[in-house]
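Note that this complex is displayed minus one protein chain, with the remaining chains in position.
Chain nomenclature is as follows: A, B and C, assigned in order of appearance, with residue numbering initiated at 1 for each chain independently.
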Amino acid sequence: MIKIGVIGYGYWGPNLVRTFAEAQQGTVVAVSDLDPKKLATVNKRYPAVRTTNDFQDLLRDPEIDAVAIATPVGTHFEFGMAALKAGKHVWLEKPMTETSLQARKLCDEAAKRNLVVFVDHTFVYTGAVRKMGELIKSGDLGRVYYYDSIRVNLGLFQRDVNVISDLAVHDFSILDYLLGEHPVAISASGINHFPGTPENLAYITLFYDSGTIAHVNVSWLAPVKVRQILLGGSKKMITYDDLEPSEKVKIYDKGINFTEDPKQIQEMRVGYRTGDMWAPKLDGTEALRLGGDHFIDCIINKKTPQTDGLLGLRVVELIEAATSSMRGRGETVYIQKSEKQEKIA
Amino acid sequence: MIKIGVIGYGYWGPNLVRTFAEAQQGTVVAVSDLDPKKLATVNKRYPAVRTTNDFQDLLRDPEIDAVAIATPVGTHFEFGMAALKAGKHVWLEKPMTETSLQARKLCDEAAKRNLVVFVDHTFVYTGAVRKMGELIKSGDLGRVYYYDSIRVNLGLFQRDVNVISDLAVHDFSILDYLLGEHPVAISASGINHFPGTPENLAYITLFYDSGTIAHVNVSWLAPVKVRQILLGGSKKMITYDDLEPSEKVKIYDKGINFTEDPKQIQEMRVGYRTGDMWAPKLDGTEALRLGGDHFIDCIINKKTPQTDGLLGLRVVELIEAATSSMRGRGETVYIQKSEKQEKIA
Amino acid sequence: MIKIGVIGYGYWGPNLVRTFAEAQQGTVVAVSDLDPKKLATVNKRYPAVRTTNDFQDLLRDPEIDAVAIATPVGTHFEFGMAALKAGKHVWLEKPMTETSLQARKLCDEAAKRNLVVFVDHTFVYTGAVRKMGELIKSGDLGRVYYYDSIRVNLGLFQRDVNVISDLAVHDFSILDYLLGEHPVAISASGINHFPGTPENLAYITLFYDSGTIAHVNVSWLAPVKVRQILLGGSKKMITYDDLEPSEKVKIYDKGINFTEDPKQIQEMRVGYRTGDMWAPKLDGTEALRLGGDHFIDCIINKKTPQTDGLLGLRVVELIEAATSSMRGRGETVYIQKSEKQEKIA
Partner (left out) sequence: MIKIGVIGYGYWGPNLVRTFAEAQQGTVVAVSDLDPKKLATVNKRYPAVRTTNDFQDLLRDPEIDAVAIATPVGTHFEFGMAALKAGKHVWLEKPMTETSLQARKLCDEAAKRNLVVFVDHTFVYTGAVRKMGELIKSGDLGRVYYYDSIRVNLGLFQRDVNVISDLAVHDFSILDYLLGEHPVAISASGINHFPGTPENLAYITLFYDSGTIAHVNVSWLAPVKVRQILLGGSKKMITYDDLEPSEKVKIYDKGINFTEDPKQIQEMRVGYRTGDMWAPKLDGTEALRLGGDHFIDCIINKKTPQTDGLLGLRVVELIEAATSSMRGRGETVYIQKSEKQEKIA
């Protein structure tokens, strides 16, 4: 039974406590938060769980195997590094850290100490994303031509991070999972409509050596909520609408066929292929539960999580690159190939 | 009665012939095309209309007041200039020309001769776009924060122009009409997935001095057809779905309110306002018919068309700038302020 | 080459003339209508087609093999009977006749003379309905539990027939085609909201001996247009939305499984099965073209049309029964088993 302490009981912390409390091979033993009212809520709901306003209490507790950090991103590095140095496995909310340098240091520290770092890029554990991954890995989709995501709604405006860090972060982790390839360049544009606040909408293009192109459209200022991804392959094309109650992922047997006939090639004759559409049943298991169980399994069996620190690091690099490009009105930012990135499967 | 000759009876020409044939104050007297089969079709449907395989016949005909040019874009400049020099008013399909230099020359020639140049940016004459224009002009929408368009489908791959010239051209003309402001910079990215062909998908961001940002997502390689525009203002927000049979334009009384309270400002507290939604009845008159009547009216009454040569020129400049940025992987391209552009209302 | 005369050039007649004019093995030689303006339109569009204001001219013309009757339903019997007596094959718009007695007489006359009677129940020739038919015939759907149709919109109010005759007629022909079974009873309700006019909305339930139940909801007074059918089988379930531009027919691998375990049966434990959804590509050939070619083929090769006079008769019987039940506020009307009905495949 892996014993877990949770740091931060704000927006997401309660979900982590619930998830680990219900886990088969893990349990929550302590929660820390600065707000006594929040700790009182924990006491009421989970009388057996200890509470404290000092996260150090969790790190000092030899009974605790792992800590889950659900605090503002600005504290992730400090809390995460302290936890690793105290010998704890670490679960970090997304994004992993404010800077890629911090993420790299956490990865190094964890590697040195043989500890698990798990970054909560929850979408990677959804039935929809895993189904798309299967279709790519099996070759059914063919070569991936493009990934095009729109992720917009009204609010919630964040005060400490921009909309890339808040929303595009999901697409960056999904892309890393689906493509197994790191982009070589990024061009982004965006704007903050309200002086003194972080950018509230952004458009990001990611370029890959393989010829795949990805685009992410994120906004806190849209009148309607949209969560839609188009994924185009040479054999099949996919739409993924996360707001659909069922049939989230639809696979279209559609595409284009360029003729082999040289005369027709010259004339750019294109054949359009349209066939059946198919919406596979998706695994409906809650993604957070799968992620939680996977974290515990990685601790017990010394495995590397699907969403490990290196994935977290790569995502932070993309946030940095996209933000930098955005502030240069789309200026291309080239991504350095680092040792870490080469480790992508 | 304005007498019109139509050059080119391919994809769009038949619509022009039908439109001018049914006009109150105009008529079609001649059609030219290189393909005798197409001319035979004209003869059958419109026995009174003369046909020829030499467009010069139309220019030499003193009876003809105006010519409408519906040929591939590569021929627009040659045909348009010849027509102006022959003293004819000119209707040009979009985009106006291949290069902005050509467009500028046509504008100059027409100005010198006091002839009307009309560019067929049909969307400007739709009930939906005009309704959005009204809402901006009346101040109901408030300050325009952003315009975000997605215009994708499977095909038709063009052989002579890229997807920006084929699809984004609509958004460029709509933006010019709605905003009455020329962008100062563009960043675009895109790709051709099939070697030797024009780019088949593109993402374009346009930056405006007023702080408005616009984004256009166009593709010939999407599994589903989407024609959706989000238009965000400080007072209202709009969705415009051109594929809806009715209620294409929806106006949301939604937005955000930053508090005036200094303490709350520091905490970035944002209030979200959500109210009624309203779908105004739109004028259902066919846009092409409105455009055709407007062209004839401009000739008769010596007016400047809503979609005149200068608008056509500005759109071609944006196509050039976007294509250039796209080939530089998003490198910012700044738009020169020219004499012509300053004339925008 | 089957030579066809068309009687009536009002709302639907032009479609018939176009269809037969473009047929491979048939052609239109004459059109009759009382309105000289309509005949002038025919002359302009089809100079080779003779026109007359006397339908008898068509019947007297020995060159004409078949007549297509697209006049108000009140004249179908008179024109149809005269045509049969003149030895012509007959195409009748739906519904076949005003009364089932009239329909029966036409069937008898045609049988006596070995002439083809085709009733234009166009939906039977659509790709969507034929796909549903395949799924039933192949057994993929399992036992048919129910058919549930909603077919509503605003207008067009008819002056001579009620909404059952105008709209439910489509469902009656689809049901006949899909189920190959005639209902044993009908219960209908409906209302005319405007005194002196035919009923403008109606709800009809059809009971079948096999246990299938069908329901049809039709209205001329709905704010939105809906064309939606649910078709439930023991193995699969279908939705058919005729207004979808693509993916009109969706097949759901859903259903319920009653347990075999006697203890659970007692407790009415029901298992729900949900699997993939699948939208097959449908044949997009225009239904009217298929129907037209089929009519001509039946004449040439002495076949019985899919939508023959007996199907037309059965549909008229259902309109009569439903209207009668509706006027009795839902009173059950039992359908007589007649010799004709027994001939259903």
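Structural remarks
Please note the rule applied: a residue touches a chain if its C-beta (ideal position, glycine included) is under 8 Å from a C-beta of that chain, and two chains touch if they have at least 3 such contacts.
Model, not experiment: these values are computed from the prediction.
Residue in contact with the omitted chain (choice from C:239, C:306 or C:323): C:239. Taking the complete complex into account, C:191 is the one of C:21, C:81, C:191 or C:300 that touches the chain left out. Set against the missing chain, the residues B:133, B:155 or B:280 yield one that touches it, B:280. Not every partner is drawn; the one left out touches chain B at residues 246-247, 253, 274-281. By the touch criterion stated above, the residues of chain C touching the omitted chain are 145-146, 148, 150, 152, 154-159, 185, 187-191, 193-194, 197, 201, 203, 205, 207, 211, 213, 215, 217, 219, 221-224, 230, 232, 237-239, 252, 254-256, 258, 267-268, 270, 272, 274, 325, 328-332.
Operating definition for what follows: only the chains that are shown with their structure count from here on.
Here B is the chain whose Cα centre lies closest to the centre of all protein Cα atoms.
For the touching copies chain A and chain B, the fraction of interface residue numbers used by both exceeds half; the interface is of the same-residue type.
Averaged C-alpha coordinates give centres for chain A and chain C that are 54 Å from one another. In this assembly, the C-alpha centroid of chain B lies 44 Å from the C-alpha centroid of chain C.
Multi-chain contact residues of chain B (touching two or more other chains): none found.
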